[in-house]
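Of the protein chains in this complex, all but one are displayed in their positions.
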Amino acid sequence: MTKKSGKMDRNNIGKWFKSPGNMGQKYSLHALYFCTGCGIIEIPPTITTRWDAERFGVIPVATPRQANLFLITGYVSVKTLRYIIRSYEQMPEPKYTVGFGSCPINGGMYWDSYNTIKHLDKYIPVDGWIAGCMPRPEAVFVAVTHLWTLIDKGMATGYLKYREHYAKYRRNQEKILGELEWPPLFSKEEENEKSREKVAG
Amino acid sequence: MSQSVLKPFKAIKYLFAKPKTLRYPFELKEPAMRYRGFHVNDWETCTGCGNCADICPNQAIEMIEIPELVSEPGKTNKRPRIDYGRCCFCGLCIDICPPGSLKLTRDYFHIHFDPDTFVFVPKNEHTEPEKYFPTNEYSVLKASLSHRRKDYDGFVSDLKYSLFEPERVPMPVVPPEERMLSFIEHIIGYDREEARKEAARCLECRLCEEACPAHLKISDYIHAIFEDKPEESLKKIYEDNPIPSICGRVCMAHCEKACSLSIRGEALSIRWLKRYAADTVKDFKTTLELNPGPATGRKVAVIGAGPAGLSVAYFLRLSGHKVGVYDALAGGGGTMRTGPPAYRLPLESIDRDVDYIRSLGVEFFFNTRVGKDVLFEDMLKEYDAVFLGTGYTRSRSTQVKNYEKCVLALAFLTDNKIGKPWKVGRQIIVIGGGNVALDVAREALRLQHIQYPGEKTAVKTVSLEDWGEMPATEEEIREAREENIQFHPAWGPKEVVVDESGKIKGLLCRKVKSVFNEQGRFAPAFHENKEMFMEGDMIIEAIGQYPDFSFIPEELFNKLKFTQRKKLSVDENGMTSIAKVFAGGDIVNTNMDAVTAIADAKIAAQGISRYLAGETVTA
Amino acid sequence: MRELELYFGPQHLGMVGNFSITLQVEGDRIVKATANPGFLHRGFEKLMEQRTWIQNFPLVCRINVVEPDHMELMYAMAVEKLAGIEVPERAQFIRSIYLELARVGSHLFGLWAYANMLGFDTVANWAMYHRDLILDLFEELTGGRVYHIYLWPGGVRRDFPEGFEERIRSTLHTIGSCVPDYDDTFFHNRLFYERAHGVGKLSREDACRMGAVGQVLRATGMKKDIRKTEPYAAYDQVDWEIPVRTDGDAYSRIWVVRDEMIESVHMIFKLLDKLPKGEAYQRIPNPFKWKIPESEVYVRCESSRGELGLYLVSDGGDKPCRAHFRTPSYSHGLTILEKALENESIADVGNIMISLYITAPEIDR
Amino acid sequence: MVLVLQILFVSILACLVGLFLIGLSRKVTARIHWRYGPPLSQPFIDIVKWFSQTAVSHGKLFDAGMIFSLTGSVVVVLFLPFGGICPLSGSGGLLVILYLMLIAPLGIALSAGESANPHASIGVSRKMQLAFGYELSLLMILLSLMTYYRTVSIVDIVETQIQAGWSLVQLPLVVSGLAYLLIMPAIMGIRPFEMIQAPQEISSGPMAEYGGKFLAFATLQHAFNIYIGLSLFVNLFMGGGSNAGYFLIKLLLAFMVFQVVHAVWPRFRIEQAVRYLWRWPALLAFIGLIIVWVTTS
Partner (left out) sequence: MKNPGKKLQDELRSMFESISTEGDGENRMTVKCRKEAVITMLSFLKKTGFDHLALISCVDRLNDNVLELVYILSSYGGDVAMQKLNILLKTTIPRENPQFYTATEIFGNASPYERELHELYGILFRGHPRLTPLFLEREYDIPPFRKDFDTRKYVKDVFDQIPFVDDKKGRT
């Protein structure tokens, strides 16, 4: 049995006082329940009796507003991408995205399909990837511990990257989905980007 | 149905029961023994054949050239690189992997923020010990592609369920009891169905093509056989090899040694399939539709109508040159005509190939010994280029006491095949462990059966080399043992014992300590006190051959340069140190077999063509 | 009351799979429901046309993630018929056992989804736990938890490991010992009856008209099961019953599922007892040279959701010319669901959807 | 000064107890699910997290409604005796509580309505219907209590019970108590009356658009709500508590009972819930009222 103390610093009061935000985020990862692809099949076992992710404070929640962890479970079709972006933008910050399995990394099984996007990180930032097709529940747990480390080290900053490069993300999204029906999330940045491009070009 | 409001409350009993949750990662669970996790690849056994890359449905595997590795026959320096952004862990690559070097382990953790880390070249714990940890140092929390567990194989290849067929289609042969009695060809050859079935085993990895000295397009001609187009197949063969009937029987089959199927199963019968193609096509002339190239007006002399000579003549003829082939024998084939016994290579097969080459317009001067009937100097004047393909025509002798009583192998073989068969003894001892020795032994056995039917006779072989070291092919040894030839490996001849009348009584042998010295040179050492007397009334020496350059005048001969291994030294065009004299075959290469001779011939033919076109500077 | 347009899914806790239903509601009543599939559309059949016969094996199972095994079977059966490959008897038995295990697993998943939908977390958790035990069996047998890639043309990919039969038995006993718990807490729960009875009711005529299959059909009293009418694998080697209910509502459907699960477990025991010795695999041709003569075939089997069919056409090449899966969820999800949701309460959308056993990836393919 | 301290103490304690009970509820259901569940501190961690998140507001009313509802809940808490401590006991009685208890859902309704999420509005409408379902029974039950004890002061009721024993076992009040037991899950919003949030049906209803601190407030409000529901029951029928410890134990006991119901029963549909509430609890409450009325007059 591995020592619990190794990774779990949930009861470390000192840390709580030092960075309550990070600690709160770490031990209260509320995953958005969105069956984006076949990887979702391993989520029910993860959150139910056999593995019980709730031990780590990971639970599925109903709406993006309540979630701070977005599990992109597998391949993403173009039609789903629209909803993924929407959901992602609705999530409060800080938010973390984890790509499941091969498909979001480089197309996976559906590398030559005309209806799935191949690289998820072209459209939304991704903080971590899990290998496997699909990843087992165990891998999800280990991924959670890795995410904790990333949060601790301040490396899970996909949402900041999204802000910073919003214009580029939005451009990529619109290339695939056409004109998006909702207004840009960060209009200012886009203008900045544009002006910067003007200067550069 | 009895529905109840209160019955559900029975579930309360679990409130105080022990939960069934596995407290992962504090309580671990081992994945199943067959789990399909991450790849490992044993670089030692991996041949770089690329079958895994071909079968991968997701194009997740790419063969990457590894500069540190050296390509050798049957092994390229490419190794699979796997993209876990594509891989679906189906394990098709495992089931198709001929050496079984690619395996799936039970590791499956790789969690990373950088998608580039998901592409990696699998190695194993021997090649990359720093990435593999024993169980006690391994932690799932650290696990990744660079922190993996040692000896953790999961889904591995199982020959019974492999996607390739490890076993050959059995070649129909004449049973030993029957074939011992005559010189009939004992390999019957595949019929159409068998040939197609065997051809279907080919995985088209093309390792064989690399290994073949002549680089035949093996995959292509085998694919043509699979598609039931032997004509196509023969056309493919003739691109690189003009003597398929011969090669289809006696080729040393370097390709089969390189065949990826041979690692854990039986190699594809590439040789027999070539033979099938050559034997099935009835009429070479109409099928192949080959024509000599536009006449160049140049003339080339070829000395020796062996494989090298025939091939060079063929290739040169296709380029449009006039070719004259000189040979002392009455027909083509050279060593092939004299050496391999009729049960392995009948004369008809040789003549088929020679006739086809003749039909292309090559002139043959048989029964013409250069140096005697025609002078080499004259040929040099008459022809624009001369190709030497004379081969090894003289047998070596052991030079032990009373050696002159023994028979020499080549003389024995030649006479039996194209001359008058020898009268053999009842107890024959053959000295030597090579293919020639076995040919001699098996031929002697057949003669014994013909000359002394029903009597008790025996053929014994004595060789310096032990089992496993013997230069003869395994197949030959197996067949010889099937025919009851007795082997005495690791014994060296000391003396031929003769009785008062000078008749051979037997052979006195010494036990061999070692055949090669530390440098790997041939230098046999003996146990002086371990001796054995072997009874016999006829002894045949088959310990090797050497070339005969007596036809070359001395002043020219002195100009010829030789390599350290006593071979003719030629440049990349096949030219010897004498201008316009080219060479190939046994006198040049160390493999000393037909297909290498073809390879030499190909080089020489190109060299000659270039030389005749005035492209190359003479050596 | 004013009419409201409501999107049920794709991002929704009650949605099993990536699927969406657009509801026109008046208060709590649904006026019109429009199924909106395609979130998981990968163009499977097109992809299959670009992969060789063997390369399609890892692909086909991914059509339905909940129950990949019947997809494998369909493809294996179709290829066997096209290429004329014989399957050894032991392999047939192994296939049946494997498929029945898959059925139990799939039904447990369905039970999870349904119970979860009704807010019945307890039973949902139990069912998922027991399904995980079955996945453990699969993992041991095939090397994969979810995608097994195990049924190959010519038999199965690997034989049973040592002592596996015993482990199947003990796992099934473990699950079986909890059947009273399930019954007490869920199937005999009055509130389950209240929630499910009369919901999403389908008459037998409607069911037939709209192409219902599987337990949706059997819940309307139709005793139809392809395992009986057109037996494949080893289903004709053992006796078993087709569970039937007559009401045609969600309650009946879930009860049929329960009975089927129990019947499947009994069947596995019977099959294990009769399991013959021998080879489990007949080697298929060299995958790099495998061509199938020009022909076509339609095969079907009874998946845990109903009739699953595959229309496979070969044009004599090394790849299929056309493959088309007839999936049970297709009619259920796109035709019956729209009909069944009319005039129901919003609270019952998931209830009806899951009781119809709809899996989105099967529809979208 | 003491009053201010008391107010602070009680409201904070009520909040903590509420959160603790939420955690305990998760733990208990997990146990029945055969699993371990989250640590008891999980709701606190969640709250900390929510406060550290950004949150999107959907308008002034959205914020105001939230505050409105939270303060409403706090005020109700102050009116309820906490094992002898009762900051505002003198200033109101059961009727005030009954009235104030309506504020919290109203605030949520206002706020959720502003978010323009159809799930939220469905959730609110369900909440209203449900309240409509149990409010009458609750009124009748309180009436019978008031009639029996001849007072509107909850403190007095508790006092009387401490001397005379629990109302639940007082013969004339048994029926009313039973009725109260039946409507308790509806008041607390737990299964089988969880249809207000019903994540699987309407994406957690009114909470659908809450994120970050709003969700934290909503959860706090939920914690208060649980505390209010339980404490009302404990105070009215289980004799309150002579001291805080005793009171908390009773609270826990009542909580466990409802938690088990929560774990083993599914949700009702809203019309089933209303029908149920109008049938059994209302009938019992009415009978209870009559019994009390007959016995006391």
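In order of appearance the chains are A, B, C and D, and numbering begins at 1 in each one.
As a working rule, a contact is a pair of C-beta atoms (placed from the backbone, for glycine too) under 8 Å apart; a residue touches a chain by one contact, two chains touch by 3 or more.
Being a predicted model, the structure only gives us computed values, none of them experimental.
Which of C:G38, C:P68, C:G105 or C:G154 touches the hidden chain is settled by the complete complex: it is C:G38. Summary of contacts with the chain left out: across A:E42, A:D121 or A:E138, the touching residue is A:D121. Checked against the hidden chain, the listed residues A:N22, A:T36 or A:N106 yield one contact partner: A:N106.
Among C:M210, C:V244 or C:V257, only C:M210 touches the chain that is left out of the view. Where chain A meets the missing chain, the touching residues are 77-79, 82, 106-107, 111-115, 117-119, 121-122, 125, 161, 165, 168-169, 172, 175-178.
Contact between chain C and the absent chain runs through residues 37-38, 41, 43, 45-47, 49-50, 206, 208-211, 213, 217, 222, 224, 229-230, 296-298, 300, 307, 309, 311, 313, 321-322, 324, 326, 330-331, 334-336, 364.
Everything below uses one rule, namely that only the chains that are shown with their structure count from here on.
Chain pair with the larger contact count among C-D and B-D is C-D, by C-beta pairs in contact. The chain closest to the protein's centre is C, with centres computed as averages of CA atoms. With every chain reduced to the mean of its CA atoms, the largest distance from chain B is reached by D. Centre-to-centre spacing of chain A and chain C amounts to 30 Å, using the average Cα coordinate of each chain. Among all residues of chain B, those that touch two or more other chains are 8, 11, 19-21, 23, 31, 57, 88-89. Multi-chain contact residues of chain A (touching two or more other chains) are listed as 48-50, 52, 55, 61-64, 109, 133, 136.
Across the complex, chain A meets chain C through its residues 32-38, 40-42, 44-45, 48-50, 60-64, 75, 77, 79-80, 83, 87, 109-110, 112-116, 133-134, 136.
The part of chain D that touches chain C in the complex is made up of residues 29, 32-35, 118-119, 121-122, 125, 191-192, 194-195, 198-204, 263-272. Residues 51, 54-59, 62, 122, 129, 136, 139-144, 147, 149, 157-158, 161, 181, 184-186, 188-193, 281, 283-289 of chain C are the ones touching chain B in the complex.
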